[in-house]
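Missing here is one protein chain; the remaining ones are kept as they sit in the complex.
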Amino acid sequence: MLVWSRAARRMIWAVGGLVAAIIYGAPIIVIALASIAGHWNGAWPNDFTLRHYGNALTGDSARQLRTSLETGAIASVFAVLSGTWAALALRKIAPLPRRLFDLFFFMPSAVPSVSVGLGLLVAFSQPPVLLNGTTLIVILAHFVLISAFSYGNISAGLARLRPDYEQVAESLGARPAYKLWRVTLPLILPYIVGALSLSFALSMGELGATEMVYPPGWVTLPVGIFALSDRGAIFDAAALTMLLVAGTFAILLALVRISNRATVR
Amino acid sequence: MLTIADRDGAASVAPSATQAAEVAGSSIDFEDVTVSYGGTVVLDRFSLSVAPGEILALIGPSGSGKTTALRAVAGFVRPASGRIRIGEQDITDIPPYARGLGMVVQNYALFPHMRVDQNVAFGLRAQNADPALIATRVGECLELVGMSSFARRYPAQLSGGQQQRVAIARALAIRPRVLLLDEPLSALDAQIRRNMVEELGRLHRDLPNLTVLYVTHDQSEALTLADRIAILRDGRLNAFGPSRSLYQAPTSRFAAEFLGRANLLPVTVSQLDADGVLARVRLGEHSLSVRCELQLAPGHGCLLCIRPHALRLADLPTGNGFRATVETALWQGDTQNVTLRVEGVALNLTVSPSQAMPERGSAVWVDFAPHEATLIADEPAHG
Partner (left out) sequence: MAETTTAPRPVVATHGLWVVLPFAILCAAFLYPLFLIALQAVTGPDGALSLAQPLRVLTTPAFWRAFLNTIEIAVSASAGCVGLGLGLAILLSFVPFPGSRTAARLIETFVALPTFLVALAFTFLYGSAGILNETATTALGLAHPPVDFLYSRWGVVLAEVTVYTPFALRPLLAAFSLIDAAQIEVASSLGAKPLRILRQVILPAALPALLAGGSLCLLLTVNEFGVVLFIGAKGVITLPLMIYDKAIQEFDYPSACVVAVVNVALSLGLFSAYRLIVARIGGRHAGVV
């Protein structure tokens, strides 16, 4: 407690609260308002409607929502698998190469997503592998971009795992595979779920690489939202954004609940 | 399955004495074991034999290598050289999961996502034991440590002492050839620790053939529980022997000070008795008789080691005593602690609280029985 006077504390709270509300509250509120605005000619919406949500849940937008969910699910599952594998494998090697590999696995998070998309376009528009114009190249782009975040989450979890659990398991006769399955993985489950949630959320919001590589038949929600807002259909764009945020949060909450139930009470 | 049912030399888990007596525990032998971490030698040509069925305490200050020695037996550190044997078997190159040892660590490391019974069953399940056998064994082991009624709890719902018992039951369930205890009581508070020391003693009476290697930094735990004590210092074996004799007649200054409070008085040997058991030494103007197990020539300087409770205050000169000045006297409830000065050296003695407190500055006579003191070679003090 830094400030002891009650009045001063109240004033600091008021100012801080106001700043936080303007910066973080206002954007969400205004998008929510726009998504149900019928007409908006003055400072505030003139009337309200659910038409934009209707538009969002039918036709192109509904397909885009499904595309995003599918892309996010596939890419994040693979990112978590590969991240878990990499983090576990790195524990077994000597410190110096370990740090190098660690740097490599983090690199995709440091490179602009547009470049990742450009690289995939360049690499897979020529033999031996042709992926340009396929669904797979979008999923691959998402996988690359989010893999660093899953790897980071899981290796942080492993670093926090006390070694004696695994050692006791070994001393009790558990072979490496049994130990991994029954002790190591359950103990880092919260981090795995965290990695899955973050990967999924990032994939749902990914725009840069997707804009570079998406084929006409696999339009993700952010690409659709940009197209709408570019066309001036900003209320429809707002409704879709609300759906994106709601969908992301619903799945994050579900994952957190699963992880809470599965781990220690 | 074979590994569980057919293991030779496993201690019985059932509290029945006849069953327990049928099998013999395994010995542990360290042969010239050297362990180093990145150039630092933490265990230096360490050799030690733990007899089947005994509790051997490995004690020493932190960094002395005692935990490293235990972890080398468990298989988590690999010796740079030397061999480790359990019974007849050389286990140096065997992975930890194939060693068949029970281990209890400082923080118990109970698997938080498993119930108590699942924790205890873990080792048997890992080795694919028969479900019926697992059920019986888990029941027996939980009963042995008095935790039967907690079988369906999770570790987070148990107190420290209860977690400790579950950890022991889990280690015993695989009928280990030896039980490794790594500072098992250091996470408990003083009162519970005293109770657990007694319980460990009782457990070993129930399982008299179980070989136990007990690592601790607490000498009182070691003295209470262990048949023999090995003291490590800087990665080497400093002293080794049966607990009682090591306490009464420590073989080094380090051992004397590590096992409890010790008065160390510089003396000169004046004469050895013909039978070689007692020696006469000079402390200033006084001539004293003391047990001597060292090879010493008259005129040799060494240390006279007497525990504070072996000294007695007397008003008059007696057979084996010296004169000292009282510096302080401190009443401590169940004892009185008196600090004296003799020949420029401070020494402590404890007397019963009912005895009259000597006056500060007064001169008193102090005496001791020859066999309650010992001579040890002089060496630089530790720390």
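The first chain written gets the first letter, and so on, giving A and B; residue counts start at 1 in each chain.
Convention: contacts are C-beta pairs under 8 Å (C-beta built on N, C-alpha and C of every residue); 3 or more make two chains touch, one makes a residue touch a chain.
Treat the numbers as computed from the prediction; the structure is a model and nothing was measured.
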Contact residue for the chain not shown (choose from A:V111, A:L130 or A:A250): A:V111
Of A:I12, A:L130 or A:L185, the one touching the omitted chain in the full complex: A:I12
Hidden-chain contact residue, picked from the options A:A62, A:I93 or A:L130: A:I93
Absent-chain interface as seen on chain A, which is shown: 1-4, 9, 12-13, 16, 19-20, 23-24, 26-28, 30-31, 33-34, 42-44, 82-83, 85-86, 88-90, 92-94, 97, 101, 103-116, 118-124, 140, 143-144, 147, 149, 152-153, 156, 159, 195, 197-198, 201-202, 204-208, 211-212, 222, 225-226, 229-230, 234, 237-238, 241, 244-245, 248-249, 252
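Basically, only the chains that are shown with their structure count from here on.
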Whole-Å separation of chain centres (CA-atom averages), chain A against chain B: 55
Chain B residues within the chain A interface of the complex: 3, 74-76, 95-103, 105-107, 109, 111-113, 122-123, 126-127, 154, 156, 170-171, 174, 180
Chain B-facing residues of chain A, complex: 162, 164-165, 167-176, 178-179, 182-183, 186-187, 189, 262-265
